Every structure is written in structure tokens, then in C-alpha cells.
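With one protein chain held back, the other chains of the complex are shown just where they sit.
The chains carry the letters A and B, assigned in the order they are written, with residues numbered from 1 in each.
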Amino acid sequence: MPGKSATIRLHVNGEEHTLAVPVQRTLLEALRYDLGLTGSKQGCDKGDCGACTVLADGEAILSCITLAADAQDRKITTIEGLASPAGLDPVQRAFADCGALQCGFCQPGMMLSARALLNTCAHPSLAQIKDALSGNLCRCTGYTKIYEAVQVAAGMRGPASRQPVASERAPASDSVAHAVKEIVP
Amino acid sequence: MSIGDRFPKVDGPAKADGSGVYADDISFPRILHAKILRSPHANARIRKIDVSGASRYPGVVATLTGDELPVKYGVIPWTQDEQALATDHVRFVGDEVACVAALDERTAEEALALIEVDYEVLPAVLTPEDALAHPEIKVNERAKVGNITKHVNLQFGDVDAEVARATAIASQKYRYAGSTHVPIEPHCAVARADADGNLTVWSSTQIPHYVHRELSRVLGLSASKIRVIQPLLGGAFGGKSDPFALEFCVAKLALKTGRPVKILYTREEVFYAHRGRHPMNMDLTVALDRDGRIAAVDNKILIDGGAYASFGLVTAYYAGQLLTGPYRFGTYRFDSYRMYTNKPPCGPKRGHGSVQPRFAFEVALDEAAEKLGIDPIEVRRRNFIGEQVETVNGQKITSNGFLKCLELVEQASGWKERHGKLGPGRGLGVAGSMYISGTAYPVYPNEMPQSGILVKLDRSGRVTVFSGASDIGQGVNTLLCQIAAEELGCDPHEVTIVAADTDLTPVDLGAYSSRVTFMAGLAAREACQKLAAKLHAAGGSTFAEACQRAEAEEGAPLAAVGGYRTQKLGGDYRGGTIGASPAYSFTAHVAEVSVDEETGIWKVEKIWAAHDCGKALNPSLVEGQIEGSVYMGAAEAQMEEMVYDAKGLLFGPSLLDYRIPTSVDTPDLESYIVESADPNGPYGAKEAGEGPLHPAIPAIANAIHDACGIRIRELPFYPQRVLALLREKASGLRRQASGI
Partner (left out) sequence: MMTLPPVEVLRPSSVAEAVEALQKHPGSRVLAGGTDIVPNLKYGMYDTQHLVALRGLSKELRYVRLQNDLHLGALCTIDQLAHDETIRRCAPALAEACSQVAGPQLRRMGTLGGNLCLDTRCVYINQSYFWRNALGFCLKKDGTVCHVVAGGQRCVAAASNDTAPVLLALGATIKIVSPRGERELPLRDFYLADGIHNTVLRPDELLTGIRLPKDAFAKRQGFAKLRTRAAIDFPSLNMAVALEIEKGTVKSVSLAVGALAARPALIKGLDDLNGQKADARLAEELARRAHKQCKPLTNIGVDPDWRRDVLPVLVRRMVLRAAATAAAAS
């Protein structure tokens, strides 16, 4: 049973919301279920994966282990709040352009961690990028194109452009035919 | 004009701004949340299930037990041994027993505690050795003999004679630990039935077509009344290619209650759903003649399958059939048993069935070559099989860029100057591999196409591609868009992809066996070429005008279809079609590692990976597949293992205890694309999503050998294992020195 409920006020993506929710509502549940902001993902539910990362006063935190009521005094930014009427945030644009997004599931959290980094460090080193993203697990990319996207978003480089290499036609080696022996159990 | 471009992914913006819809993002008014009760025992008879307590719990709307879904299912038609909810026998800790739908998740979870199940606990078999030794303990009644899911024993040529004649032999035992996929998105399914009894199921599946078929069979409902939709998928890697209990449960509960129903697995439940990498014990011999040519390969493989067959029949074949390139084998034999055990079922994980033997083989090849004093890259070059050639087991290799792959990683890693010369604690290792671009054989026998594409042209010039294929993040929808633009001459930004919806899109068999780009790509090209001919004939100064003229000429809306039809391929023997592919991809890696010889702690510093994908339809996407594969392979070498306790309980089913590498644990990855222009593939393309995983593990093992002289033959390469081997080596050296 859901238990006691409380009225809370959340400041999300520049809008104030007043919600009546169970007191143990997590911020992630409030965002996804009460506000319909499903861009924040649940991957592990207990702070192990980073898919639920949101910004609280500009800092990347985990919404799945934050009580919604504990977020009341902070300005929350979700992935839905990152773009502006002018278009995608440079981080979002770079992630989309560089192929940093494969399945895309970890990426809202990843992009918010990247945005938080760039807000405090405009031209991070590769080590700083790796550190800043080390709480966001990605299973698709091997992180390589994510680093590239962060660097592109920071204006430090252009997207990858290495050309494929053609292979010469290769002759067949001597082929020997063999009788197949199958042992049927 | 579009093929070969680094065209941004068509789903990129929706994934970037958070608006993309994944299964758990779907909700409806009056939706119910369901939870599944799972077995706490590894092997037990069910005497009785009483759900009455749960059904009376306030907030509970419906309960479900296995007798309401009695039909057995499974992805392979010959091994259908799964039931959505158990009725009489549970086979692993986490096996599904009953289900409750309630107004909210918490209520459903609390109600599960009120279900009474009377179990008769039975002894469990937890290793494949035990499964062989104890046929009297039946894990799964489907097994005809003991606990064997499948036994394959094939021999090509006189292996024993070649081994007897060989100059250098490496013959060792290898153990490959089981690992799992860990898509960041947990499995989720939502079902809704309308008043006419039409059922719609949204599921995080990579095979909507099989889910569709199996739902029909299990529910006893005509497939024409069922619609399966795959929303955006948050990672799969093979882990979402079986039909799962949650899909049947939400469907049945939606029909039962008349309300939408959702099940979202917890991360722990994803570990029980599993279908990950099979643990394999391998007893492998590689024999080289005096020139370093591979005279014979002999492998005995014992496969730990878990409680259900899943794709296990295929696994037993793939473990042997996919090893016979990029090198020419003089003779070959493999003998593989896939065993049932009382653990979560294994299945297809990226590089299905062949990653394990590839590891063993590439290490053994290094070891045998070392005995002959041949450089590891040289021995691979010397055994290169070539192209337009048949392998020892009758697979046709049409294109083969492996030599170029080797050359690129050799140069990039500075192999010639650095291998064997990096000093203690640092080393380089190389490995190669081959993988299929889809399999000629459709999972269920039929004469229909494996992939179908429908393309429609609007008067506005908008192109819509209807594709049954599953974009699981690999980007097939983007490639279809590029193919349409290439063939039709339209702007790729004016292409809409409608995908993976059984009501709207033609059948595609799903995202497995690295078949999608190859097969759906060919189908799309065929459909687009038919339309291009009409547009060309119609003329017009703009694309939209051409569409209008052609439609006027046609006297009907413009649309065309294309299909990829299964080819007859493979050796002429039982099982010869399994692993037979219209094209094979090739990969070479060089890994660089550092080893702390005092602690055994080691690190992959860098991996150079070159992959022959035939033709990169989109280099960014291909690089992404290479890098993701290399990461995942390195992860298996580094840290990943499904570990069970003595009663079959999976240790730490969470992302804290089952550790996957973070950004700071992942080596630097350098990817190179090689194009060998395959005559069969779309624009010459072959697969890129699974092959590049294989060499990472043996390349790392071989690099560890170069760094500190040990041969590690058991995964993961835990630092304690490295340290134990280093001590063994040191004590061996001491013994030598003291002349004992």
C-alpha cells in the first residue's frame, strides 16, 4: 500500500509543480510518473548505474535514490530541460551527431553529467571527462564516441573522420576437401 | 550520395532530448502494474500454489498462475521447454511461479508475499559435469538423454593422424566464465486489449516476430488478433531475443482484466531472465606442421546451459562451426555438449557461442607458434584462408579482409618494434576472428523471406520505409534511411522509418546473428530500386515532382516491396546449415596491457581493432559497433562473471556486485574499418556488431603472456589468477635454477 501522502513543490526545468505524492516518493518516480518527464531513466533503481542522473542546482545527482521531498529547495534540470527554443544544447547536438547515442538509454544521464562538467570546466582534459562520466554506465559505446561528443560540444575538436581502408582482393589458399564424419548420439 | 556517409542517427534527436519512448515510458489510464513471484529454490516440485491471499489483498486486481498459460514455448521450435509460469516444477532460483496485477507496483509486490507455494525441494545440479554425472536428477524433462540439451560431434578429415604428424602442439584446458548482457534498460512489457479482443503488446524485445508467434501459440489467440510493437530499445546484446515470461503475463492479464498492464523487471529480475554467455569448459588441441600451418584442431566442449534450452541447440553448433576462419584448418573436429543445469538459462550474448572457443583457439595458436619460434602475427598471416574459398566444414567465404586488418593493427600498435620488447610488466598481444552476417537458416523452417521492406512515396516527396527489423541501438533505421536516399536520390532527411510493428511493417526475423543490416539492407535496396526505376522513367525537376509524375503514370499510390530470401548454404551434412552465412566478417585486434607483478593487478592500456565489414554504410555507426564490441569483450576478460553459491543462488544480482566497466576502467580504443566489398552484401556490406568482440579476450591473454610470461586460460582474468600464475612461474624457475 502506498502509505501516507504529502504535498511537495518541485522546481523542474524552470517550472513550479505542486504534487500530492506518497512521502517516500523518489525524485525519479515523481519526474516519470507524476510529471510525465520520462527522459530520466531507471536502470538499476539503487544508485549503481547513473541512468536517472538529473541536475540539482547544476550538480549531477541520482534521482532514483533522492526523495522527491528532499529536492524541493533545489532547481532540478532533466534532459527535457536541457534544450532551449533555439534548439538542442551543444552537448545533445554533439551526442546525436557523433554517434555517441546507440540505444540511448544511459544517455540522458550521461549528457547531464557532461553538461555539468562543461559548466564548471569549459575545456576538460580527457581524464577529466572520464572522471566526470565515471558514474554513468554505458553498455553500447565503449565510451569512445561519448568522449568525442563531449570534446565536440566543448568546441575542442571536430567529429571523427577516419576513412575506411580498402582491402586488396586476396587469393584463396589451397583448399582441401574432407569427408565429414558425424557421430550421432 | 548517402551510402558511406557519417549520417547522424535518425533517432538521435529524440534520444538526445529525452522525448524518445521506451517501453517503460508507455502508460495508459487505468494501467495495472504486475509483479512476478519467483522460486527461491534451484530445483523443486510444486505441490500446490494458493493465490487466494494475494487476490484478497486491497489494491490487487488479478492474479495469474501457470495453469492459465500451460502451453510451452521457446525460440527454437524443436526445444520448446519454457512455461510463462511454472505449474509443477521450478528449475532455478528466480524461475517464475505466479503473477499479481495491482493498482501500483508496491501493492503487487506486497501481495506476492501472500501467495503460498508448497515446494518439494529436490537436489540441484549446478555444473555441467554434475549434469552429466547425474542423469537421474532431471533439470528439464525435455531432455531425451539425461540433462543433455544438445550433443554435436563433427569431424572433418583425419584429425588424429594430423595431430600425430604435427611438429608443434598446444593442448590445454580452458574455462570460459558465464557473463551477461546488462542492457541498461531492464526488460519491460505493456499490453492492452480492446473491446473486440485485439491485443497490443509493447515490449523491449529484439525479435517482435517471435514474440508475436509465441504469444499466439501460448494464448491460443490468432496471430491476426495480436499486434507486437517494439518501442525504442535500451540495449539488448542478445539478452532480449527470447520471448520472456513478462510478455505472456501482461498479455494474459490484459485480456483477463480488460485493463492495460505493465511489467517492468527490476535489475535483479533481469539477471534471472539472463540468456547470457554460456560458461564453457574446453579441451582444445591445435597442431601445427613445421611451417606453422594449422594441421589439426580438436575441441571438446562442455557447455553450461542453465535451466532452459533458449538458443542452446544453436549454441552447441556455433561453438564448433564458427571457428574455421580466418585461417585454413587442415582437419577439424569438435564435440560439444550443451547441458541443462539448475541456473538461469544461458542464451545468445553478442558473439553467440563462438567467443569462448575463439578465446581458447587464439591463445593456443600463439602457444603453438611460440614453440616454432614464429611471430604471432606471422603465424596468422601464414594461415590466412583467403576469399572465394570453402572452409573445412563447408562454409563459403566470399570476401575476406583479414590480412588488411592484421596489417593495420600491426602498424598502429608498433608491433614490430614493440612486441616482446616492452620490458617486464608490459606487453602486446594479437588475435583474429570471423563472424557471420546472419544465418542462412531461418529459426523456424519456412519458405518466406527473412526480411521484408515496404517503401511508400508521398506526393510531397516524403519517403516512408516500413521495416520489420529491430533497431536495438545499432542503427539499422538510419542505414535504411541512407539506402532509400542512395537509391531514390532523395534527401535522407525526408525519409520516415516506421519500424518493428507487426500490424504496420513486413516481417523481419529480428536482431540476432548479426543479420539485420545485411538482410533488411538488401530487402530495402530491392524495394527502392523498383521505385527508382519508375521515378527515373517519370522524370521531373525535383524529387517531389518525380513522385507526382510517377504516381500519375501509375494511376495508384507509389509503393514497392523487397525481400531477403533465405539461401541454401552450408555443408551437406546434418547441422551443415547452422553457422552457414551469406558473408563472413573478419577482425584483428592488438591489445596492450600492463601487469603489476606484485599484486596481479593488470590493466588493458589500449586496444587497436580493425574490422572488415565489407563496406561501411555509415562509418560512425560501424566504429560504434567496433568500439562497443571491444569494450564488451575486454569487460569479460577483466571482471564479468555470473557467480552462484552452493545452492544455485546467483551472487549479487545488481550492478554494484555484477560489475561492468565504467569510463575509467575502459581501455583506450582505436578502431579501423576495412572494406572488402562482399559480393553478396548490400553495397558490399557485412556485419559489424558482434565479430569485433571476439579477439579482445585472447588478444589480452596473449598480451599478458608477452608482459609477464604466463598463459592465462580461465576467465575472467582476475588479478588473483594472474598472481597465482606468476607465483607458479616463479617457483618453476626456482626449481629449474636449483636443478630439481
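Everything below uses one rule, namely that a residue touches a chain if its C-beta (ideal position, glycine included) is under 8 Å from a C-beta of that chain, and two chains touch if they have at least 3 such contacts.
Owing to the predicted nature of the structure, the values given are computational and were not obtained by experimental measurement.
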item	value
Per the touch definition above, residue among A:Ala60, A:Cys98, A:Met111 or A:Cys138 touching the missing chain	A:Ala60
Contact set of chain B toward the excluded chain (per top definition)	38, 40-41, 93, 105-106, 109, 186, 264, 266, 268, 598-601, 639, 643, 645, 647, 649, 651-654, 656-657, 659, 661-665, 718-720, 723
Positions on chain A contacted by the hidden chain, ascending	1-4, 6, 22-26, 29, 42, 45-48, 50, 53, 59-62, 65-67, 69-70, 73, 113, 131-132, 134-135
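FYI, only the chains that are shown with their structure count from here on.
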item	value
CA centroid of chain A to CA centroid of chain B, Å	23
For the chain B and chain A complex, residues of the former touching the latter	4, 6, 8-9, 11-13, 15-22, 24-25, 27, 58-59, 104, 106-107, 110, 145, 148, 151, 153-157, 181-186, 232-237, 264, 266-267, 328, 330-331, 335, 383-390, 392-394, 399-405, 408, 472-475, 571-576, 610, 612, 615-616, 619-624, 627-632, 654-656, 660, 662-664, 666, 669, 671-677
Residue ranges of chain A in contact with chain B within the complex	1-2, 32-33, 37-46, 48-49, 51, 78-80, 82-83, 88, 92-93, 95-99, 101-108, 111, 129-131, 133-147, 159-185
